[in-house]
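Following: one structure in structure tokens, then a few remarks.
The complex is shown incomplete by one protein chain, all other protein chains being positioned as in the whole.
When the chains are written out, they are named A and B in that same order, and each has its own residue count from 1.
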Amino acid sequence: MEQVDADSSPIDGTENASEFLLEARNIVKVFGPLRANDNVTLTLKSGEIHALLGENGAGKSTLVKIIYGALQPTSGSLLWNGAPVRIANPAAARAMGISMVFQHFSLFDALTVTENIALALPGNRNMTVLADSIATVSREYGLPLRPDALIADLSVGERQRIEIVRCLLQEPRLLIMDEPTAVLTPQEADRLFITLKRLAAEGCGILYISHRLDEVKRICHEATILRHGKFVSTVKPQEETATSLARLMVGGEVAVVKSGETAKSGPPLLELIDLTLPTDDPFGVTLKNIDLRVRSGEIVAIAGVAGNGQSEMFDAISGETLGNEKGAIKLAGEACGKENITERRHRNVAFVSEERLGHGAVPNFSLSENIVLTHHATGDGVVRKGLINRSAATEVIGRVTKVFDVRKNTADPEARSLSGGNLQKFVVGREIALKPKVLVINQPTWGVDAGAAARIRQALIDLARGGSAVLMISQDLEEIYEIADRIAVISRGELSPAYPADEISLERIGLLMAGTQDELGDNGELARLG
Amino acid sequence: MSELEAIILTIITASTPLLLAAIGELVTERSGVLNLGVEGMMIMGAVCGFATAHLSGSALLGIVAALFAGFAMSMLFAFLTQTLLTSQVASGLALTLLGLGLSGLIGESFTGVPGVKLAPLYIPLVSDLPFVGPILFGQDILVYFSLMLVPAVGYVLLRTRAGLIVTAVGGNHHSAHALGYNVIAVRYICIGFGGACSGLAGAYLSLAYTPQWIENMSSGRGWIALALVVFATWLPRRLLVGAYLFGTVWIMGLYVQGLGVAIPSQLLSSLPYLVTIAALIIISRNKTLTKINTPACIGQPFAPER
Partner (left out) sequence: MTLVLEKRSAHSIVLVFTSPILAITITVVIGGIIFTGLGLDPITSLYIYFVEPVTTLWSIEELIVKATPLVLIGVGLSVCYTANVWNIGAEGQLTMGALAGSAVPVFFTTWQSPAALIAMLVLGAVGGALYGAIPAALKNRFGANEILTSLMLVYVAQLLLDWLVRGPWRDPQGYNFPQSVPFEGWQVLPFIGEGRVHIGVVFAIIAAIVLFVLMRKSLWGFKVRVIGSAPRAGGFAGFAEKRVVWFCFLLSGALAGLAGICEVAGPGGQLQPSISPGYGFTAIIVAFLGRLNPIGVIFAGILLAISYLGGEAAQVELGISDKTAQVFQGMLLFFILACDTLIHYRIRFVPSGPMTRRA
């Protein structure tokens, strides 16, 4: 499977017949009833950083997987240096000089850095020699790596470095990067941009997928925009504004979230007091001395790079993982650290987990059954005397569907048949239908289209302004600045104080995310703790 | 022949089928596939090996037939679980039930007929050494093979690129697929290897351990082999230790009985099963060890998007 397919090399050998390194012409890709790519065209020159823009579900990932050989187009053609090619599989793509950094890294937790890199390179390699060249390349590009480290022990930023070094070792002519900054601190992103600009200057073409318009404007020479699988246009980002780019992506005006009046701080409804929780998972994060108060009427956001204890913190607050300290968690002033999630729900607290399918909802269950999942312990009559009342559950679906505009093709479909945005609206709506006093939500709009995201953010603001306390864990700093009243940052299981959103800069959040708050000295005067 | 020598020789014969079946299943599981059909593949190997040897008069032909029988059974499992994406647990159970039934049917006419015993392969000169001679150099070909197979599998899995690919496929099939590896093909190969090894284990039972056909003669050894893989935390060298430990337990029961100790024979016969449970408890208690070594994708179906 290492061998390059014979017909994946250029069909006629005319090198540099075209001014373009890569041309994708009229690409169509059909999955069952869905046309993921519908006549998409993209051209890219050597030395060019080319953005691929579009909402979630616009077809960006499908297109790059076709270019990388991971998928075959239903119709359409690819040209490499002007010559038509068929890229049979990723190994063939790599042999041609196409490399890719995946959004969800293609790494193996149980293997070392060197082993991971060896798996992506052709042929049998001497591991010691490889480890040396990894060290050399990573030093040269300012991407420090320890070749013998196990992936499971590395941070998200380090994992991305492996992916990039893995690509660099193949001396790529085209580098594809799928949402590379989604998991980085602002400072790490800056360093990445320097690497990318250097690569482009060396003549490498870069296809850069992102939905962050400011960074596209900053580093990209060209941008191709997709919408609902169709080609919209190719523009020069420097000549556009963020708003005009957004309009091209969404295909209309972008919904604006109205924050209403500023928060009136009421009594604290959710309190974490010196919450410490060791993990028994060898790959997990231990929570250390977490202090946080969320008051009635406000939204507090927790920023941080994925894998720094966010999910452990969510599970601790929801009661899925129980600690030993009764007083470590207080809801509406009452200690409940040893209560399980059902008992906490009885206190009118609601939770929205990060993973929609498999955690927040059962994929192969109908929506009405998924209502029962979190409403069975509440007073709205979905379960009476141990028996399930399907009509009560159906009635809840009706309300959620109406308020949140959940699009579905039958009255009560399976959860997995809904699109990401619609399912997220459903699981958020399901909890808000309970009119909770406290809502804890992890990654409220991850992988969701702009329309659904705006609706969900608006619902969170409305809930808080109605007197509830909202705790939001998010990786998306734009989202955090858009709706949060106060911001705390989690890093390696430790939580910073919560700072008012208008008093903390992006740079400072970035430093806190990287876990360097100690070097900043004690800026205690900024912390307005309740 | 001293008594100790006799005991050691019987321990080797009791351990070899466990070792053969378990090393095959270890490779299968390393690629992320749980094949619960070891018992079924083993018993099919036993009956096909016996029948072929009886009809042809050649024990070696019997071994070849057993290898193919185990392989063929495993391909049935592979087609179901890898191509049709059925549940691995249910399909493995189906394989065992089918194997037990089919072997009973095939073996019916071979019950009570004389078998062909696999002859020991004496290595000249050294096999005449006192004590160590018969133990180390007077075994049959399957014993030598099983003892060479363990380091060979260990070397391939832990030191070569092929082994790295198997571990990668078992550790994260999505990543392996994204890098361009054919997850399904790798798994087919590993399942086939496991099947062939189980077939050999069966051949050992009906050609060397007790050279005759007895219905259900595998008597749970396939299941114990599965437990051994867990016990060895998916590492070949620990498997070697584990298999010989279990072989010893199996023999100690018979041996104590032979001494005329007043313990019900049934209690001694149940020892291997009870020890298996105890071993599972001991190894499962160590959460860190099992979690780090368990192939992360074990039992999960994989369907590439197209």
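As a convention for this text, contacts are C-beta pairs under 8 Å (C-beta built on N, C-alpha and C of every residue); 3 or more make two chains touch, one makes a residue touch a chain.
The model shown is predicted, which means the values in this text are computed figures rather than measured ones.
Checked against the full complex, the one of A:Asn37, A:Ser353 or A:Thr445 touching the unshown chain is A:Ser353.
Screening B:Leu26, B:Leu118, B:Leu226 or B:Ala243 for touch with the missing chain picks out B:Leu226.
Between the chain not shown and the residues B:Ser127, B:Thr210, B:Thr233 or B:Ser269, the one that touches is B:Ser269. Listed residues A:Leu111, A:Ile341 or A:Ile397: the one in touch with the omitted chain is A:Ile341.
In the full complex, the hidden chain is touched by chain A at residues 7, 25, 32-33, 72-73, 75-77, 84, 86, 318-320, 340-342, 345, 351, 353, 355, 358-365, 369, 372-374, 376-377, 383, 386-388, 413-414, 417.
Interface residues of chain B with the unshown chain, by the touch rule above, are 36, 76, 80, 83-87, 89-91, 93-95, 97-102, 104-105, 108, 219-220, 223-224, 226-227, 230, 264, 266-267, 269-270, 273-274, 276-277, 280-281, 284-285, 287, 290, 303, 306.
Here, only the chains that are shown with their structure count from here on.
If you average the CA atoms of chain A and of chain B, the two centres end up 44 Å from each other.
Across the complex, chain A meets chain B through its residues 1, 31, 69-72, 89-94, 102, 104-111, 115, 118-120, 124-125, 280-283.
Against chain A, in their complex, chain B makes its touches with residues 160-161, 164-165, 167-168, 171-172, 174-182, 185, 287-288, 291-292, 296, 305-306.
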